[in-house]
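One chain of protein is taken out of this complex; the other chains stay put.
Chain naming follows the written order as A, B and C, and within any one chain the residues start at number 1.
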Amino acid sequence: MKNVFLKLVSVGVLSTLLLAGCGQQSSPANPAGGQKTKIEYWHVNAETLGGKTIEELVKQFNAQNSDVEVVARYNPDMYKGLMQNLQAEVATGKSPAVVQIGWAFLDYFSNNFTYVEPQKLVDSFDQGDKTFLQDKFLPNVLGLAKNSKGSQVGIPYSLSTPVLYINRDLLRQAGLAENGPKTWEELVVFANTVKEKTGKYGLYIQEPADYWAQQALLESNGARMMTNGKASFASEEGIKAFEAYADMVLKTKSALHISWGEGVQSFVDGNVAMLYTTIAQRANVQKGAKFDVAAISSPAWQGKQPRLPAGGCFLAVTAKSEAEQKAAWKFVKFLYSIESMAAWTKGTGYVPPRKDVADAENGLKSFLAENKMMAAATSQMAGVVPWTSFPGDAGLQAEQMLLDSRDRILSGGISAREGLVQTQTKINELLK
Amino acid sequence: MSGNALLAYGFILPSLLVFAVFMFYPLLYTVYLSFFEWNMIKPVKAFVGWGNYIALLQDPLTYVVLKNTFAYIVILLLLNCAAPYILAFILSFVIRRGRDFYKSAFFLPSVISLVVGSILYLWILNPISGPVAIIAKFFGITIPVWSKTQGLVIGVLSIITTWKVFGYNFIVLFGGITGVPQEVIEAAKIDNVPLHRIFLDIVLPMSSATGVYIFIMTIVQGLQYVFTPIKVVTQGGPDNASSNAIYNVYQEGFTLYHTGYASAFAIVTMVLFVVLLLAEFKYVEKGIYYEN
Amino acid sequence: MKEIVFENVSKAYGKTTVIEHLNLTIRPGERLILLGASGCGKSTTLRMIAGLEQITAGNLYMNGQRINDLASGERNVSMVFQNYALYPHMTVADNIVYGLKIQKLPKEEIGQRLQAAVDMLELNGLEGRKPRDLSGGQRQRVALARAVVKRSDVLLLDEPLSNLDAQLRVHARKELVKIHQTYRQTFVYVTHDQVEAMTVGNRIALLHEGQLQMLDTPANVYNRPANVFTARFIGSPSTNILAAHYADRALHIGRQAVRLPEFWSAFLGQKGCRDFYLGIRPEHIRLERDRTDNVFSGTVKYIEEYGNRCGIYLDIEDNELVAIGDKADAWPGKRVSFAIDAAKLHVFDKQTKENIGYPEVYNEPVYQYKSL
Partner (left out) sequence: MRIDREAQWHILLGGALLLSLLPIAFAIANSFKELSEAYNNVFSLIPEHPTIGNYLLVFSRLPLGQITANTFMVALAATVFKTVTSALAAYAFVYFDFRGKNVLYFILISTIFIPFTVTMIPNYLTISQLGFRNNIIGVILPQLSDATGIFLIRQAMRTIPRSLIEAARIEQAGHLKILASIVLPLIRPAVVSTGIMFFINSWNEYVWPVLILKDKVNYTLPLALQLFISSEGGTDFTIAMAVSVITMIIPLVLYLIFQRYIISTFTSSGVKG
């Protein structure tokens, strides 16, 4: 009997050793002495979205600073995925130092997580540069990262706006102006004409798991997603705009109702004439398209001003200890230097949130001159508004309701009017 | 307790330890969480009693999700249980040539990751410009936008899952069917029994032990496998039309951070599965033909 | 009743040929035995009739119709498998009538046939049992019942008794003949057991390495073996085959010689035959107590006890020879003389190993013992 137990134990020990053996090599190498502060920077930048640039920036920063070591961590599934990981991380009592927060999560983040306001960081660690924020950022841009209670949660970092990519070959083939439509009304005509003349689709508006592009559509017609903390998108203007969109999908079948990846793919391989999506897709579109492709600024509705929700993210500092906060600020400030910002824009296609990057010689001057597509985004910064993030813990669910209603309307399950009104009522009930 | 019993527990102990830490404890903890309103990070968990369960029963979405779950079960059973069963039968008793080749080839995709499969199929099945659409167009057929079509989306996601799961189920069923002696089939052939009757009257009952295993696995694991394509391809859309019980728990727990509610939903899902388990015990352990 | 004709039928698996140019006619209503050692192709032949094996070349006819490509189910044959192939999950009754149900026969008809089969095969009271609850003999009878209820023209039996113990086998043999006499179907019966073949068959087709060796009645197969193989295969102990030489009216085996009777010498002389194989059944060798002239002699090697008689193994000129005799006459090491029954000699061509025939006088049955 004893013999058996001995063997049993040895089996156990063996398997433990095996597991331990696996673990050893993955333990991180310790820095060679010194009081290095190690902080984590969480981002969402996949290889196709500037992942390489992040790596280079971090490497550069670590080389320049002997007292701080930044570890960059990629989070899959965009800002939602990062939020999931952050949620789980914080649940175990830990926290990264710097995180990218998607605009849609502004309120959820500020309600549920501990962060340090940037001005406080400046006051504590950067006495010499007290007016850094006011000097380097436009107030409307800085305002994007203010939550509904007025707290400055972080500093805008990745800024994207929706632009209209056009397949000029297809437009010409349909006998349309090759420089694309100026207004949404024109765009509707364009789309329908393409459908009639070429049999291909006229338009695809991105439909990811957020309402970003649809917000641009509605608000550019004078509607507002939210007024005084209440959903208000089902105004006449909002309904009119969505009806026009739904009609293209359902009646003239000139616009596509399809998932984002499929939609972009269909534009790039020449089956759709116009693609309304983020400027962050520029590299992908440019690399893939074999036709005469261009990007133009977001249209507005006739006689209205375009209102374009800012996409991308802001940087928030979630470091806990003072040492970490100090290190975090040092890193954040590095990221906002003209050179870093320029590298960031080149690597990602995002629009720089800082004032003087575009014109600076060490900034983006030559890059913008060469990349005409970027102009579509940089030239429409005046129309940038915050991406609506519904307040309170139910905010995320409210967003989900919008997505569900979008699907329902575009599949013809409900009219645009009814769908928007219903959803607005439900969201307002939820937000009470 | 006798020495033998002690020894028996000694044999089970390694399994039991892992199960205790990574299965039973989390299960109890999830049950516990299901009585609270919490989002994983709030310092205080608010006790709501049966609140989450009541909310769940009152939410129309629950029924949408359960209906979808049921639809998945039906489709997966057809594609991943019935179809490989029939294929295994054809290979075992109907065709004479190429058996080994088919066996190897049909098993092949099952060694590949489902994430890879999902991404592949997203392109292949692109209703506007994917290869399938191009072929269909050649024949004058327009592929519906499945990823945004209620009902259809479940079918397509199931097909993606099938690509991965089919091979394993097929080979296991094949193993079960080869337990049926060739002579029995020949006896039936001599009696002019049509193929479908041979399958239904003879092969199915004689391989039912394997069949029930695959049947149960198709339901239980199939629904979990579908999770990956749902997450990669549709995120539960359009309008929750592709969400199932498993995905909905993830959605509630990790996207909307309704941890308590998600826990309650998970428990309800599990109860549904356990009902299936009882059915398994009732039928697998009794009334099934064993070779021995 | 149907006639089954194999016309130049060959069967090969890839490069291995199992049946080579088989020509065989099975007469309607007869009990034909396909006999041979395992691997000789007898089961394959049977399975070709059943349609379970495809025919590689040649034609198979049933009642004049070519059935090479006809599916099993359309041939109206029934079959009893060696391992019975009962449906393990069905009751005895269901097993028996499953095929009838598939044919959608009327209920009453099915009931009648079931009852008849159950009665005939003494399966009363077992109808509700599952095969695993039956003894081997019972299973065998269920398999038979299943085959006979179909009332097909041809009943194929693939070693149906090989899984039974010796006593049951004797009983079952009789039962099979009884069934045949009741239904008068054409029986095609595969076995490797010569006793079964002799007792059950009207005719025996002996196969060896895919080739038909002989096709005749059991008596002829025994008494007039067509070739060395047949002579050796049939009978136990096996027929002695010895290289022999004919010269000067005498039969020479090694250095020993014995004079041949006139009709044999005339016959061999007429055939111009000098070197050949001699076939002598052990029961046709007689040990001689007193006679020493004109007989062969050899040394007893060992003795096999059969109870009533024994097998005496002799060494003659480095050939082994077995004779059936009386133990009292021999013990190992003893030098003995023996005579060979001239009327029961078989002579085979040295090259072709075919039987060269018999002198005219033996064409009439010879009952009298005539020693050389």
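The working rule: a contact is a pair of C-beta atoms (placed from the backbone, for glycine too) under 8 Å apart; a residue touches a chain by one contact, two chains touch by 3 or more.
Since this is a predicted model, take the numbers as computed values, not measurements.
Student: Looking at B:112, B:141 or B:200, which residue reaches the missing chain?
Tutor: B:112
Student: With the missing chain put back, one of B:98, B:151 or B:194 would touch it. Which one?
Tutor: Final answer for the missing-chain contact: B:98.
Student: In the full complex, which residues of subunit B touch the absent chain?
Tutor: Against the missing chain, subunit B presents residues 1-2, 4-5, 7-9, 11-12, 14-16, 18-19, 21-23, 25-27, 29-30, 33, 40, 87, 90-91, 94-98, 100, 102-117, 119-121, 123-124, 129-131, 134, 163, 166-168, 171-172, 174-176, 178-179, 208-210, 212-214, 220, 223-224, 227-228, 231, 245-246, 249-250, 253, 259, 262-263, 266-267, 269-270, 273-274, 276-277, 281, 284, 288, 290-292.
Student: List the subunit A residues touching the unshown chain?
Tutor: Within subunit A, the residues touching the omitted chain are 3-4, 7-8, 11, 15, 18-19, 22-23, 26-27, 44-52, 71, 73-74, 76-78, 81, 84-85, 88-89, 91-92, 94, 160, 208-209, 260-261, 264-265, 268-270, 278, 280-281, 283-285, 287-290, 311, 348-349.
The definition used in the following text is that only the chains that are shown with their structure count from here on.
Student: With chain centres taken as the means of their Cα atoms, state the distance from subunit A to subunit B in Å.
Tutor: The computed centroid separation for subunit A versus subunit B comes out at 35 Å.
Student: If you average the CA atoms of subunit A and of subunit C, how many Å lie between those two points?
Tutor: Here subunit A and subunit C have centroids separated by 88 Å.
Student: Roughly how far is subunit B from subunit C, going centre to centre by Cα mean, in whole Å?
Tutor: 57
Student: Can you list the subunit B residues in contact with two or more other chains?
Tutor: Correct list: empty.
Student: Pull out every residue in subunit A that's touching 2 or more other chains.
Tutor: none
Student: Under the touch definition given earlier, write down the residues of subunit C that touch subunit B in their complex.
Tutor: 50-52, 54, 71-75, 77-79, 81-83, 85-89, 98-99, 102-103, 146, 150
Student: Of all residues in subunit A, which touch subunit B in the complex?
Tutor: Residues in contact with subunit B: 1, 4-5, 8, 11-12, 15, 80, 84, 87-88, 90-91, 108, 112-113, 201, 209, 256-259, 261-262, 265-266, 269, 271-272, 393, 396-397, 400, 403-405, 407-408, 410-411, 413.
Student: Within the complex, which stretch of subunit B touches subunit A?
Tutor: Of all residues in subunit B, those touching subunit A are 3, 7, 10-11, 13-14, 39-42, 122-123, 126-129, 145, 147-150, 233-235, 237-241, 254-258.
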